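Beneath this line is the structure, given in structure tokens, with notes to follow.
Of the protein chains in this complex, all but one are displayed in their positions.
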């Protein structure tokens, strides 16, 4: 293994640029040497902003570059699985944004290629790297609250995405709640066995017309007996709302939201503070950086990646079960999927 | 109507004594003139503590006393419905502890007697009178958070009751969650249409052997489209935990727990505060007094009681549906009950 | 000692009525048997509200009643010292509102009479009985924060009293900060040795014209080396503000304000809660009751009173030193007073 690690970036959209910035400014063990985007102007702009030597519109230039040791896949969802396969076949390590794919055959084929190539694959569940959620996980692992009995996740966006996005994203369970299914598995450290969903269109009827819901509560039953709920809304008018609570035999853990400042103002009308950090780019800045640092560290020190391809698959499987529960209005066992 | 209102108390156990104290010390419009308890010593002790003129072991002495205008029924659950009937037939107003009964025929018969007699009946859902929950209800009614979309209720006891109690109480859904079913209906102002339960025995296997659960999450769907969850545990080791969150189109409301003091201590180990108020007698002291004040006020000023017999019935109905959902492991519509 | 203890009340104003209610409803060991007020209508109204047998406009009726064992002095400040003397001479125990007097000769004469008569005298520094401040004191005593180094007291009223009151009250240091001087002595458990004041008229120029200030910060140095500050304002528009912080070798304690509810509302504008409890009658309801319970307990069980005549004197002495510091714009040693 040569250092600094030479990394290529496929997909120079918003999240691709975040990762480019992380590697350039915070990861001395790694170097971003090439960027590809189907929109060549995007690749060029990203290359210039982050002083990346090479750019272009063809990901295969990166895949075929023998000097590149690892690839970040930040392109559109439909390309994830084929790119994982191609990059794995080229013997490079892979960091891929979620979801791996929206169908299980594609996911399994991609994971098989990774397995066969013996490369590392890390999925971009950035929230696992957030200081709050890591602390909750630590508390659970350390037994600070004993055996966990119940988990609640609140995960609300400040505003819905464009309807056009909803039409292709797979819908709330796949594009949004998937993070929470992963978070639930991560925090509890056990597999989800059954889901039951109540959902509705409360925010925007156009979302319903696009075949999706904007408000959902998912109940979970885990293999280790823990019961969970996930609360999702496409629109919390007060801003991005990301909290969890884990209750156990020796106590409970609550996380509060994150705010840009810790200032409280008391006036004749109320005691108030500013709204929480508005959305994921502000809320999870550090988590995005930390996941890339962890990926490079896993390669550099030949450690297991902290979010595996299997984790990536299971979040999709649970999302599919949740969608099925909503459509069929009944509890769905995870083993019914796939 | 003569004043002060002359009130009789049936049942001089813990909650009966709380109400006796309220009337004696905080309700100048009312006077406690007689107390009955099947354990005469209990009646005597209560009479002496609260300077009540008459006591005995027979509730009918109170029911037949023409000078008594209202009766508080604080005796054991199995006596509630027949006593409501008898007191209503005697033309007296009634305050009755929850639950009215554990079977619907009894409840309906008691409510019919009340209806026929034209007396007032208030059910002892004291939590509606708690400052936190009243403020949440006010916020919902005032539209402070727009249309409600989701409600979460956390309701955890500090320690399980004796197994002997669990065997006769009807179990967690009827003896404990019933408060939360009422709270959900109260805060949202709409009927629950469907419930789905995940439950487990995690605290004490003896509870399971007694045919009950000690850990349960109930998902609710309301007639107005709101989705809800209720989190119940028989044992939160850190103390009584009573919180709600209502999320809506224009915001969200959270209640924190109540504490005996507002002191935070920072040491080299942690930033900490004392545990919350330990149990319902401390946590709901004011609410218990306020419900009795409201009952007397409803009589004195001929206003509707704030918690009706119908409210008392519906909480039992939802509890029955929840128990059925747990037993049959499926969503249960409320209309399936009764 | 006969029980219930027979108590007389001198002064049926606001605070006299609060104590009357406490004795009637919360102190079974005591009985309020007589009330006197120079305004006889006030005495009558108080007697009727609390079912007190005897009332009148002459305090000496109470002082001379051999069946009365203890007296609460809640009349105007100028009467406190002579009444203490008279009641002590009559051999009765005394609870007296603060301040004992505004001049030291009067105070010393009253305390000498108490000493000579061997009766108990408790001064009405109710805040010592507040759950927050008691918890802070306990933490200091228990060594939870090690040796105290610094104390800060915030004590702000929601609105200034009438100018007429300010003209006779002795001013901010004597009528308002006196509570905080006592609190500082209580929490630290050491005598104040020196004070230095910065003060101003910021709220209402009429207060300045009346010879007083409305905004003041007092720095304290204690005999045990602790340094302190007291922040007083006649007008916190957001409501009554009563907090302390004690910092020590092993940590720090902060108290938050008290609120009527624990509800937080998140909207598109802010995260807010309702204002704190508005003023002392709401904020210190429990503390007022607890001080009377403690007084009766001290008599019933022949224990030292928790707030002595000496405590009452020292708070006045420190207030005088603070006023002197303000007038002379220099640090003033307590020993300069008297």
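Per-chain numbering from 1; labels A, B and C assigned in written order.
Note that in this section contacts are C-beta pairs under 8 Å (C-beta built on N, C-alpha and C of every residue); 3 or more make two chains touch, one makes a residue touch a chain.
Quick caveat: nothing in here was measured; it's all calculated off a predicted structure.
Asks: Have a look at C:236, C:271, C:316 or C:334 and name the one touching the chain we're not showing.
Replies: C:236
Asks: With the missing chain put back, one of B:31, B:65 or B:274 would touch it. Which one?
Replies: B:274
Asks: Kindly note down the residues of chain C that lie in touch with the hidden chain.
Replies: 146-147, 149-150, 152, 154, 156, 196, 198-200, 202-203, 215-217, 219, 221, 225, 227-229, 231, 233, 235-238, 241, 245, 247, 249-252, 329-331
Asks: Mind pulling the chain B residues that touch the left-out chain?
Replies: 236-238, 241, 266-276
Asks: For chain A, enumerate the residues touching the unshown chain of the complex.
Replies: Touching the missing chain: residues 24-26, 28, 49, 131-132, 134-136, 139, 144-145, 250-258, 260-268, 274.
Just so it is clear, only the chains that are shown with their structure count from here on.
Asks: Hey, how far is the Cα centre of chain A from the one of chain B, in Å?
Replies: Roughly 43 Å separates the two chain centres.
Asks: Centroid from C-alpha atoms only, then distance chain B to chain C, rounded to Å. What do you get?
Replies: 39
Asks: Please work out the Cα centroid separation of chain A and chain C, and write it as a whole number of Å.
Replies: Chain centres of chain A and chain C, defined by C-alpha means, are spaced 58 Å apart.
Asks: Considering chain B alone, which of its residues make contact with at least two other chains?
Replies: Residues 250-252.
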